[in-house]
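With one protein chain removed, the remaining protein chains of the complex are shown where they sit.
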């Protein structure tokens, strides 16, 4: 039971949305175009969007960014990955990035638990 | 209105000052000389100190260090940069460093808002 | 025509094999186990090995390691990815990692051309 | 006196233990083996374990991971290093890694103070 | 006299142009848009393009990418910076990024010498 912790994920979503809004309000064409490019990178293309979400998660893990990990974990669960699949991707990130990734692995495990409590993890793995 | 958040910037300044004091108290000649070198790097030289503060901000952003970003944002506003100029520098950091910089861009936007509320951002941009 | 360049890929394979042999000859149990763990991370598991090769490529690209990129490009072409799919994965790496990834993107494009000349890229994309 | 801060170190230990447990519960052979390899890397070998703890601390500092720094500071104090020796290692990390390491140096100094308050720093340096 | 070395800079320009062409030939909309965004980031905006070239150089130096450093050194000399100004920017990069930047500082010094031999460094500094 990490019920009170659930606020951590809700707080992140709220802060992320507010922060992105502030970035948009700065009204810089380059920033706006980058955000657009970022969104488009995960849409279906030569590779399915679902596969690219997993690439985004692994890249975020080896670059050690918790906010990026949380965002991509949410996208990966929406795309239908099971916990076992996500953990297998995190194992690649751990091997590539080393033990310095472990604190982010712990963070990801907690986020997965929070997503599961919300019912966002479709299939238990 | 992010008034209560203002504590975030005040807390940072206090923690930074206390932490630097603890570093000095360790009384290691190498650490002291490094801190001195760090201070001198941003003084007027072949390039004006003002320009070098912007270099410090961009370097901090691509290396993804929020404390360093906050410190250099404060120095940049003291040096007289407008919000529009700072945002334009952050755009270079975003393009060079990629979407992994976005959480730090959001952080910087909030810090700029806090600096503006304090009246530290001289000119609105 | 980059025929003479073909040596670059052959040289890499030879140097990589010789280097790995020297690592094994050092006869350190930790190093041997790590190499074993590394090999196993890309085998079929909760995720297919094919998917994990693409994760390895993307992680290598955002961490900016040309040798790792070349190795995973070779594995990805063996696993059956088309050029278009590999380029789509590299686009995710570029967006996540920023323009600092571009020299490695250029390197990857040349490697793909060399792999194609060898007949290793099964389907043209 | 940073007595209330003492919770920071206790909270870290508790969160670290719980997080590691969640990682183990994911029941992925690769993750388990990596954790095992990580533990073994710091045991007596050609180099004494004590020396390797200091290598772990310095690596954590230049890679800028506070959780890793806290863990290795605790291990280094258990291994018998004095504050002066730890600070001398952190100076190498600062010179190699640059001013971007300074926020982590401040963090380490506070952790050392907390460890000293607990009586974990055997010899004052 | 490093006349024969001059090939290094010429070779880089040629390889860079050819590599960028191969990237464009891959015909991926995301890659094309990113390259466009990258070019635009250094055009006059709230900050002059000249200032942003120096930001690009410093970001490239702390992220330790020789190809990016060479490209931005060339752009900085075209924009009219003197050697003394460029060296002052590299000093900020060294302090922020640490001794791990030194091999790239040596590389930059050689590139500056090559640019000077070509007559590209307008004013000696």
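The first chain written gets the first letter, and so on, giving A, B, C, D and E; residue counts start at 1 in each chain.
Operating definition for what follows: contacts are C-beta pairs under 8 Å (C-beta built on N, C-alpha and C of every residue); 3 or more make two chains touch, one makes a residue touch a chain.
Quick caveat: nothing in here was measured; it's all calculated off a predicted structure.
The undisplayed chain touches these shown chains across the complete complex, A, B, C, D, E. Considering the full assembly, C:67 is the residue among C:10, C:44 or C:67 that touches the omitted chain. Although one chain is not drawn, the whole complex shows that of C:13, C:28 or C:43 it is C:28 that touches it. When the whole complex is considered, the residue among D:73, D:89 or D:108 that touches the unshown chain is D:89. The chain not shown here touches chain E at positions 64, 83-84, 87-88, 90-91, 94-95, 99-100, 102-103, 105-107, 109-110, 113.
Residue-level contact of chain D with the missing chain is found at 37-38, 41-42, 45-47, 51-52, 54-56, 58-60, 62-63, 68, 82, 84-85, 87-89, 91-93, 95-97, 125. Taking the whole complex into account, chain A touches the unshown chain at residues 62, 94-101.
We take it that only the chains that are shown with their structure count from here on.
Centre to centre, using the average C-alpha position, chain A and chain D are separated by 27 Å.
Listed for chain A are residues 28, 30, 34, 37-38, 41, 45, 59-60, 63, 68, 84, 87-88, 91, 95, each touching two or more other chains. With chains as nodes and touching pairs as edges, the resulting graph is complete, every pair of chains being joined.
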